[in-house]
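A protein chain is absent from this complex, but the other protein chains hold their places.
Showing chain A:
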Amino acid sequence: MSNRRSRQSAGVSTSRITDDQIIELVSKLQQLLPEIRNNRRSNKVSASKVLQETCNYVRSLHREVDDLSERLSQLLATIDAESPEASIIRSLIM
């Protein structure tokens, strides 16, 4: 008995998040994504496409952070110890 009651209340709470709210969030996401913003008109893009682009964008941002960390790490490893420029970098980072 209590299972059924709690089941129904679970159903009610999900439908309280209105479609409009989800539409609004998805359109905000759309504005952040570079590809969709540049290439297409907003009313033609479906929500699932927006989600897909979001996943791709987050993945590419992660990859960039990774590449930049690698680049910085190699830079710090090969830095010429004597030059004045190196001392600037060293004072910043080390």
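Basically, contacts are C-beta pairs under 8 Å (C-beta built on N, C-alpha and C of every residue); 3 or more make two chains touch, one makes a residue touch a chain; residues count from 1.
Note that in this section contacts and distances are computed from a predicted model.
Student: For the chain not present in this complex, what protein name does its UniProt entry give, out of "tRNA (adenine(58)-N(1))-methyltransferase catalytic subunit TRM61", "FAD-dependent oxidoreductase domain-containing protein 1", "Acyl-coenzyme A oxidase" or "IBH1-like N-terminal domain-containing protein"?
Tutor: From the listed options "tRNA (adenine(58)-N(1))-methyltransferase catalytic subunit TRM61", "FAD-dependent oxidoreductase domain-containing protein 1", "Acyl-coenzyme A oxidase" or "IBH1-like N-terminal domain-containing protein", the omitted chain resolves to "IBH1-like N-terminal domain-containing protein".
Student: If the hidden chain were put back, which residues of chain A would touch it?
Tutor: For chain A, the residues touching the absent chain are 3, 6-7, 10-11, 14-15, 17, 19, 21-23, 25-26, 28-29, 32, 47-48, 51-52, 54-55, 57-59, 61-62, 64-66, 68-80, 83-86, 88-89, 92-94.
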